[in-house]
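First comes the structure, then the notes that go with it.
One protein chain is absent from this view; the other protein chains keep their places.
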Amino acid sequence: MALSREQIAKRVARELKDGYYVNLGIGIPTLVANYVPEGMEVMLQSENGLLGMGPFPTEAELDADMINAGKQTVTTLPGASIFSSAESFAMIRGGHVDLTVLGAFEVDVQGNIASWMIPGKLVKGMGGAMDLVAGADNIIVTMTHASKNGESKLLEQCTLPLTGAGCIKKVLTDLAWLEIENGTFVLKERAPGVSVEEIVAKTAGRLVVPDHVPEMTF
Amino acid sequence: MALSREQIAKRVARELKDGYYVNLGIGIPTLVANYVPEGMEVMLQSENGLLGMGPFPTEAELDADMINAGKQTVTTLPGASIFSSAESFAMIRGGHVDLTVLGAFEVDVQGNIASWMIPGKLVKGMGGAMDLVAGADNIIVTMTHASKNGESKLLEQCTLPLTGAGCIKKVLTDLAWLEIENGTFVLKERAPGVSVEEIVAKTAGRLVVPDHVPEMTF
Amino acid sequence: MAGFDKVVGSYEEAMAGLDNGMTVIAGGFGLCGIPENLIAQIKRMRVRDLTIVSNNCGIDGFGLGILLEDKQIRKMISSYVGENALFEKQLLEGELEVELTPQGTLAEKMRAGGAGIPAFYTATGYGTPVAEGKEVREFNGRPHILEQSIRGDFAIVKGWKADRYGNVVYRHTAQNFNPMAATAGKITVVEVEEIVEPGELDPTQIHTPGIYVDRLIQGSFEKRIEQRTVRSA
Partner (left out) sequence: MAGFDKVVGSYEEAMAGLDNGMTVIAGGFGLCGIPENLIAQIKRMRVRDLTIVSNNCGIDGFGLGILLEDKQIRKMISSYVGENALFEKQLLEGELEVELTPQGTLAEKMRAGGAGIPAFYTATGYGTPVAEGKEVREFNGRPHILEQSIRGDFAIVKGWKADRYGNVVYRHTAQNFNPMAATAGKITVVEVEEIVEPGELDPTQIHTPGIYVDRLIQGSFEKRIEQRTVRSA
């Protein structure tokens, strides 16, 4: 069965390491924060200028001057720091963030990612996504493997305008964990009960399937 | 008679305006701070990261962590700010400093300045001088008009390696106040008792002498 | 106004000189840390054909969104816009132009503008529509694009506290784009919640040194919240 949003977040959380500075995009990536393994510390970077983001505030703590990049009211944890947008993106662009998790419309075998613009629809903008994919060395893209009408989002070449070129190496879909190596997707893990055949059928880009593809367990 | 160091500083101080942010170089320029006209406020920028520099500390105030760009111990005045070298030169390079006063070995009719390197002698470095001359719109160069053996330092073309190209418009020597316009020096004022003839004789670069050249008074 | 006292007496005075066709750089992220009263003053002035440089364009009826009501904005330079219906309408009808710029590049363009850096290379946007028409050059084996800095005729900034000399401190994440905006205006106007005397702020803890600030005014702020997320206590 395809992974739920929560399972996607849980699987991503296994990639965390103690002491990681992490930027989580809006949507499913945000949920990763709920599944940080016991005994492990990670620090969340929010690109509007906050390192050490805490949970939502209580009514009493609510403060209009304390928001995250999703414009949600948040808090800080002990050891947090708050800084300008220029400093925030110096961290991001300079490769100081250990892990970035974000969503996408399409990825391809060259590590290209399209996540911000569907021609013909209103374009709201890329926000910080282009900086995040260009700056991070370690990025996990979370997305559904195919559209609702079954069209693959893992392509030989992205069809939508790119967010970044050649910067994606790891993709977690609702069906599989894949890595991008030498111009192909490599199937690393499959969702519980999802067959290799289904993944092959729903992957439009070149796909390498190893002899053994372990099933994720939760 | 040629101006004394103090007179040079006094004459420069007449160019100050209320509310000016000023960077004063090492040597004679530093003395300008002593002659700020009554009722006028200027704020001194020191390029190691200090705006609002105060006088030298008393023995009791002495603090190794509180120095100016000349590495002298100093104090701050109310309303001062202290920041990084990058921020300091953002101010300088970005043209936010209203007036910069610095010394030179040579200037020429193109507004070039040479102030940091004499080939054959040990070169200690340009420090912040290149940034200061490139960043400021309003620069006063203070220097002696000629070397001890009478060679002019106001040239048709600088002979020493430059500190900056085409950035100097105002020069105060021990003999005269000159401005640089359209590829010539223009004699604006002469030191008390110094003849136009002496200035002409000691100026190697093209020099425009107006009909009337007022004498400075102190 | 004598010496370094940057305090002005009214919002009219604060924005005096703003004219049709000018470029205004505004601090703020979403509705957080926006110079809401300075924006309201721009609306009152009815100046038109403005180019606004700001990460976002407010919402319907608040923040920069209110400048859309009388079509005062000709062009937005932003990373993320369209949180309001009026924006979408004017964009689709061709009354409004948008230059989308990656958020980090936008912040750096403002900083560079203020710091006398006319252009810089960044990997951000390479291979995307953002790179169109821009020079590409490899550094360390990786393609980068050349981005030019931004300066504004005016910069409008929201601070928390400032002394009369214009030394500004920001509160929490209301800092965001404000410090860079403050450096990049030919005329920089800062509104704050509290003005104190010089010497009251710690010199080592100033976010925006007064040298960048031309005019300073104390206001009161609605501080609307865009996404009100709370947990139970």
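Order of writing sets the labels: A, B and C. Residues in every chain begin at 1.
To be clear about the criterion, a contact is a pair of C-beta atoms (placed from the backbone, for glycine too) under 8 Å apart; a residue touches a chain by one contact, two chains touch by 3 or more.
Since this is a predicted model, take the numbers as computed values, not measurements.
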{"item": "Displayed chains contacted by the hidden chain, counting the whole assembly", "value": "A, B, C"}
{"item": "Residue, one of C:Ile117, C:Val196 or C:Val230, that touches the chain absent here", "value": "C:Ile117"}
{"item": "Option touching the unshown chain, where A:Val97, A:Ala114, A:Val194 or A:Met216 are the choices", "value": "A:Val97"}
{"item": "For subunit C, residues in touch with the removed chain", "value": "108, 112, 115-123, 139-140, 144, 148, 169-172, 175, 203-205"}
{"item": "Missing-partner contacts on subunit A, residue numbers", "value": "18-19, 21, 40-41, 43, 45, 51-52, 76, 78-83, 87, 89-97, 135"}
{"item": "Absent chain, residues of subunit B that touch it", "value": "46-50, 55-60, 62-68, 70-74, 82-86, 88-89, 92-93, 112, 117, 122-131, 134-135, 161-166"}
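Keep in mind that, in the parts below, only the chains that are shown with their structure count from here on.
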{"item": "Remotest chain, subunit A as reference, centres from CA atoms", "value": "B"}
{"item": "Chain occupying the middle, per Cα centroid", "value": "C"}
{"item": "Subunit A and subunit B: spacing of chain centres that average the CA atoms, whole Å", "value": "55"}
{"item": "Subunit A and subunit C, separation of their C-alpha mean positions in angstrom", "value": "29"}
{"item": "Subunit A, residues touching no fewer than two other chains", "value": "none"}
{"item": "Numbers and ranges of subunit C residues touching at least 2 other chains", "value": "111"}
